[in-house]
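Quick one: structure below, then a few questions.
Heads up, one of the protein chains got dropped from this complex, but the rest are sitting where they should.
Chain lettering (A and B) follows the sequence in which the chains are written, and residue indices restart at 1 in each chain.
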Amino acid sequence: MTQEIIISGFGGQGVLSMGKILAYAGLMEDKEVTWMPAYGPEQRGGTANVTVIVSDEPVSSPILSSFDTAIVLNQPSLEKFEPKVKPGGTLIYDSYGINVPPTRKDINVYCIDAMDTAAQMNMIKVFNMMVLGGLLKIHPVVSLESVLKALRKTLPERHHNLIPMNEEALRTGMSIIKPA
Amino acid sequence: MDKEVTLMKGNEAIAHAAIRCGCDGYFGYPITPQSEVLETLAAEKPWETTGMVVLQAESEVASINMVYGGAGTGKKVMTSSSSPGVSLMQEGISYMAGAELPCLVVNVSRGGPGLGTIQPSQADYFQTVKGGGHGDYRLITLAPASVQEMADFVDLAFELAFRYRNPAMILSDGAIGQMMEKVVLPPFKPRRTEEEIMKECPWATTGRKGMRKPNIITSLELRSEEMEKINIRIQSKYREIEAKEVRFEEYMTGDADYLIVAFGSAARISKKVISIAREQGLKVGLLRPITLWPFPSKRIAELASKVKGILSLEINAGQMVEDIRMAVEGKTPVEWYGRLGGIIPEPEEVVAQLKKLFI
Partner (left out) sequence: MTKEEIIQPENLVYKKPELLNDTPMHYCPGCSHGVVHKLVAEVIAEMGMQEKTIAISPVGCAVFAYKYIDVDWQEAAHGRAPALASAIKRLWPDRLVFTYQGDGDLACIGTGETIHALNRGENITIIFINNAIYGMTGGQMAPTTLLGMKTATCPYGREPALHGYPLKVTEIAATLQGTCYVTRQSVQSVAAILKAKKAIRKAFEYSMQGKGSNLVEIVSTCNTNWRMSPVKANQWMEENMFPFYPLGDLKDNG
C-alpha cells in the first residue's frame, strides 16, 4: 500500500508539523516514509505545503504530479491541488478557509470544520491534529496509537503535558469529518 | 543493539554522519537550503563529545580556507553550502586540488544563475565535475539520491578524499537536503589521534615533531617545468580514480528499450517515471551515476548499444547530457529533458516527454 498525500494551507496553520507527525507515525509502524516540504519564504505567511508519502515499498519520487489524498486548508491550496487528486482519490477541506468548494465528481470529497471547532473548544493550537484525525478516519494510513507515539517522540519532554489535548483533537477530528 | 532508525532531513543527516565518522572540524556559513547542517552541528555540540570543532565563519570564502588550513594539517575537515556559496568557494577548492588536500565540500544546490532561487536544482553539474575554479583539476563527486545516502556518503567521501589526497564533493540539492526520510545513521568511529594523523598523513603540517624535514603545503611552483611535472602527476592520479572509483546504480535495465540517465533527485523521479511508463507498456530502465566524476561512461556506452534511446533527465538546462553523448558516441539517440529555475519535473510530464522524444 502506498498513500501519496499533499497537505497545503497558510504558513502558521501547522501544515508542515502535521505532515511530520504523520511521517513519524509511519516510521513507528516500520513503513517507508518521505516528507518533502515546499520550503522557503512560503513558510512565513504565504502558502505552505508538504508532500507525505507513506508506503510499504521504498519511496521513489518525493515530487509528485498527482496525489491519492489532498488536504487543503485555504482557497489557493484548493485551486492548486483539486486538479491533482487522482481519479477516485480523496480531497479533504476545511470550509473555514474555502469560499468556492470543490467541484470534481470523480473524487471523494470530505469537509472538516476543524478551524471553527478548534476555536469553539479553545484548541486552536492543535487545529492541525484535528485535521490529521479527520484524515485518519477516512484513510487509516497509520494508527492513532502510532500518532500518539510519534507525538511523544517528537515533542520535547516539557510539552508532553500537551499530548492529551492533541489526542482529544485527533479524536474530535475523527468525529467531525463528513462527506461534503 | 538494533539498528537505530530515525526520521530526519538530508541536511541533518549530513551533520550527524559527520560527527559519527570522526570528522575533526566543520566550517560553514548559513545559506538556504542547507543551513540545517550548521544548525544541527551547533545543537549537537560535538566539541563536548567527540572533540569535533564547529565554527561559523564570516563567509564562504573564509569557510573553505579554514577547510584548507585544517586539511593541510591532516585533519578530517569539511564545509557545506549551496550554489552561490559554493561559487565563492571555488578559489579555495582549486587551491586544495593544487595542494592535494583531502576534504569534503557539500553542495545542497539551488537554482541559479546569480542569487537565483532557493528551490532545488542540478545546475551546478558543470561547476562540480568540470572544475568550477581555475586550473586542470577534478573533484571526486558523489551524488546522493536519498537521506540515507546523504548520511552514508560523508564517510565514503572522506575515505576517497584521503585515499587520493583530493577534495571530494557531495553534490546534492534542496530537495534531498530538505526532505525527511528514514535513515540508519552510521556507527560512531573515533576521531584519529595525533599520532595516527602523523602516521597516515606524513605530508601534513602538524609541527616538525622530532625535527623532521619541514612540511610545506602549497600549490605554488613558479618553474614551469616543475609545474608541468606536478600537473602530470595529478593527472595520473585522476586516471587512477577514473579506473577504480566509478559508482552507479542500475534499475530495470535488463529488458529496457529506453534508458534514463539521472542522478540525485532526478533519479528518484525517474523511478516513478519508470513505473508509470511500464504500466503503459514502455520498457524503461535507469542508470543512476553515483559518482558524477568519475563518470560511468563505460557502462553507459555498453547500455547504449542495447537501447533505442537515452534520456538524460536533469534539473538543469542539459549539462550531464554532454557527458552521456560523449560516452555513447552516436550509437543511439541521446536526448535531454529537464526543468529550470528551481522547478522539479513531475513524473507524468517526463513520461510524456519520453514518448514525444523517442516514439
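FYI, a residue touches a chain if its C-beta (ideal position, glycine included) is under 8 Å from a C-beta of that chain, and two chains touch if they have at least 3 such contacts.
The model shown is predicted, which means the values in this text are computed figures rather than measured ones.
Within the whole complex, touches from the chain that is not shown fall on B. Only one residue from B:G72, B:G131 or B:P289 touches the chain missing from this view: B:G72. Although one chain is not displayed, its contacts with chain B can still be listed: residues 24-25, 27, 53, 55, 57-59, 61-63, 65-70, 72-73, 75, 77, 91-92, 95, 99, 205-211, 214-220.
Going forward, only the chains that are shown with their structure count from here on.
With centres set at the average Cα position, the gap from chain A to chain B is 34 Å. Contact residues on chain A toward chain B in their complex (touch as defined above): 20, 23-24, 27, 30, 32-37, 39-41, 59-66.
Those residues of chain B that touch chain A in the complex are listed here as 5-7, 32-33, 118-119, 174-175, 178-182, 265, 268-273, 275, 344-349.
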